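Supplied in structure tokens, the structure appears directly below.
Removed from the display is one protein chain of the complex; every other protein chain stays in position.
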Amino acid sequence: MMTDLDTAWAERWLRESARVIALHREELIELDRAIGDGDHGENMDRGFGAIVAQLDEEAPASVGAALKMAAMMLMSKVGGAAGPLYGTAFLRAATSVGEAEALNGTEVAAMLAAARDGIVARGRAELGDKTMVDAWSPAVDAAGRAGDGEAALGAAADAAEAGAEATKPLVARKGRASYLGQRSAGHLDPGAVSTSLILRAAVTAAMSEIGAGGAGGGR
Amino acid sequence: MMTDLDTAWAERWLRESARVIALHREELIELDRAIGDGDHGENMDRGFGAIVAQLDEEAPASVGAALKMAAMMLMSKVGGAAGPLYGTAFLRAATSVGEAEALNGTEVAAMLAAARDGIVARGRAELGDKTMVDAWSPAVDAAGRAGDGEAALGAAADAAEAGAEATKPLVARKGRASYLGQRSAGHLDPGAVSTSLILRAAVTAAMSEIGAGGAGGGR
Amino acid sequence: MKKLINDPKAVVDESLEGFGMAHPDLVSVHPDPLFVARAGGAVPGKVGLVSGGGSGHEPLHAGYVGLGMLDAAVPGAVFTSPTPDAIVPATQAADGGAGVVHIVKNYTGDVLNFETAGELCAAEGIDVRTVLVNDDVAVEDSLYTAGRRGVAGTVLVEKIAGAAAERGDSIDAVEAIATRVAANVRSMGLALAPCTVPHAGRPSFELAGDEIEIGIGIHGEPGRQRVGLEPADALTEALLSPIAEDLGVGEGEQVLLFVNGMGGTPLAELYIVYRRAAQLLAERGVAVRRSLVGNYITSLDMQGCSVTVLRLDDELLELWDAPVHTPALRWGA
Partner (left out) sequence: MKKLINDPKAVVDESLEGFGMAHPDLVSVHPDPLFVARAGGAVPGKVGLVSGGGSGHEPLHAGYVGLGMLDAAVPGAVFTSPTPDAIVPATQAADGGAGVVHIVKNYTGDVLNFETAGELCAAEGIDVRTVLVNDDVAVEDSLYTAGRRGVAGTVLVEKIAGAAAERGDSIDAVEAIATRVAANVRSMGLALAPCTVPHAGRPSFELAGDEIEIGIGIHGEPGRQRVGLEPADALTEALLSPIAEDLGVGEGEQVLLFVNGMGGTPLAELYIVYRRAAQLLAERGVAVRRSLVGNYITSLDMQGCSVTVLRLDDELLELWDAPVHTPALRWGA
């Protein structure tokens, strides 16, 4: 059932991301309400909604073009901390992918590493600061150890989910949750959770061609 | 157990009024909250508290002096609609009583009529407008038909209570409750209730010498 | 009840003490009996302007003491009109020898207390005039009722009459201007959530989660009608239409549009109401020449708003634009 990690996959990835973000909108709001300002689900849903609208208008020409378009939308529509961070992540990912028509395992790992490095460069968060970096970093490590593209994506999604789960006991040192000090412990970081959703969406998109075109659009 | 309606009675009346008003403060607030602005109990309690404080400072020289002092305190401490209305009532009552050392039935009836007339002169409310007039007017009528002073007071108190009770179905045409239109029906008028409390206090004060001096002070 | 207060009985006193400390250049606060006067005292030869009423409507009235507006304000207990023993010295403090105009919101309590005070002042030789404000179209006005309430229009009467007094108008002229503003202003309000009077300790009425009160006053008294929550545009129309009808304002006329917050409603929502009210006036061919949007006459922490329309003529417009310098309203100075 696996498919090439090509332009069609990239489009499915973005549409599937929009779908699961919309599905988890309330949950992300709830997580952010607990230790932030309660807008993460709304912001991400608005951003990915704009991506789907753009996809409906114009099919992307390549994996890189799809990721770059997503970067621009996230940058201009999401706002908050997550907007520039995810925007930078997708922009660096697009640059890393370059002109490639389909990605192999090494390219997937490099793409994820570039995305993570972009987030760190912008946000200056370290592992353990209770941010989305805590999902991205283990994902990058796991992808590097895996085999082909699909395996790399799967390992990344698994690791991101574990990483997001592991943010629960942490005390936030970056982002809005850091204002809470000790009170931030005991809650999942919303950005880490949205990261795990997006990386899982990449796997789902790779598992099946269903979801291309209008069907999988989240809105 | 009946006592003369003399200066000591007048003082007991005021103290007993203060006591019962304080006791029914919440109830009067509640009644006013339903069809007014919820301050009647607070206002009356403040006014009668000031009267007691003044009595503690200086014993009144006569029935008339006691009523006049009460009028001044009600006028300056109660505020709202009830302050000037009760203030005028007690002022007119004081004038009616004049230099009398103790009141007989005719004098009690005249005093109550003067008080009622003062309220009507100031507030221009008619019987049935759902105001304190609906307690005062039947009280005046009943006192006029009774015998001695004590009987007049008792008849007035009974009639005031019935009159207050009868305000319930009425639609207010004066005062703040009138803004509610039909919605004012189904509630007792707070000023009519406080009137019945004050007139009942006059009877209690006449029934016993207990309550003179500090003992009966409401605060 | 959660409030930033120390003692429910000390709310008015302590708040005004802080008010006096914050604005020593503009006002002086006299503690007992409680009233607020201009820091510099009465202006010799100028008609004095005094208003007052129950507290809980801040910044009204004390916030409007200063150049171009009031000379003194008399705050009563919360939602309870002040008493003559405070109104009289406030009137004396405002008297510059040219007489004093009392601006009184039409509530039985205010009317009666100002009436008594006015008689006492007249006995002392002060020429006192009284102008009643009764702009609330939610209330039936008839011989057999207490008449319409005075609400947000009061702010406009105080500003414009204050400007007339400041430019040196006679007491007849100031009274006439104030009366003209009162005659040309209409208001109506609604509440999404009730207020809590400090000494009562709990909300002044109960509203279900999806109910609102239309035709609310500013004292936590229930409105005339309880309806389901609707979008702001529909609610704005429910307020504006009766105002425009009652005022009879139409094609080619000029108005001031005032959207007032009740104390607990964010400014952003008031602008959403303003937007629709201005659109509706435009549809009627009415030109909005001046605007006021904000918390100018409140009802403690009530959530809701009122809409006020004042028909303008050239003189009223000029007086509106005249300099004003008070704690709560300031321009041109």
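A, B and C are the chain letters, set down in written order, and residue numbers restart from 1 in every chain.
Please note the rule applied: a residue touches a chain if its C-beta (ideal position, glycine included) is under 8 Å from a C-beta of that chain, and two chains touch if they have at least 3 such contacts.
Please read these numbers as outputs of a predicted model, since none were measured by experiment.
Within the full complex, the chain left out of the display contacts the shown chains A, C. Among C:Ser51, C:Thr116 or C:Thr265, only C:Thr265 touches the chain left out of the display. Screening C:Leu192, C:Ile214 or C:Val286 against the full complex identifies C:Leu192 as the residue touching the chain left out. The residue touching the chain not shown here, chosen from A:Leu5, A:Leu31 or A:Val78, is A:Val78. Of A:Glu42, A:Asp117, A:Asp148 or A:Glu165, it is A:Glu42 that touches the chain left out of the display. Mapped onto subunit C, the interface with the missing chain covers residues 2-7, 11-12, 14-19, 21-23, 55-56, 58-59, 63, 192-193, 209-210, 212, 229, 231-233, 235, 257, 263-276, 278, 288, 291, 293, 295, 298, 300-301, 303-305, 325, 330-333. In the full complex, the hidden chain is touched by subunit A at residues 29, 33, 35-39, 42-43, 46, 75-85, 122-123, 173-176, 178-181, 183.
The definition used in the following text is that only the chains that are shown with their structure count from here on.
Farthest chain from subunit C, judged by C-alpha centroids: A. Mean C-alpha position of subunit A lies 75 Å from that of subunit B. In terms of their C-alpha centroids, the spacing between subunit A and subunit C amounts to 54 Å.
Distance between subunit B and subunit C, defined via averaged C-alpha coordinates, is recorded as 32 Å.
Residues of subunit A in contact with two or more other chains: none. Touching of two or more other chains is recorded for no residue of subunit C.
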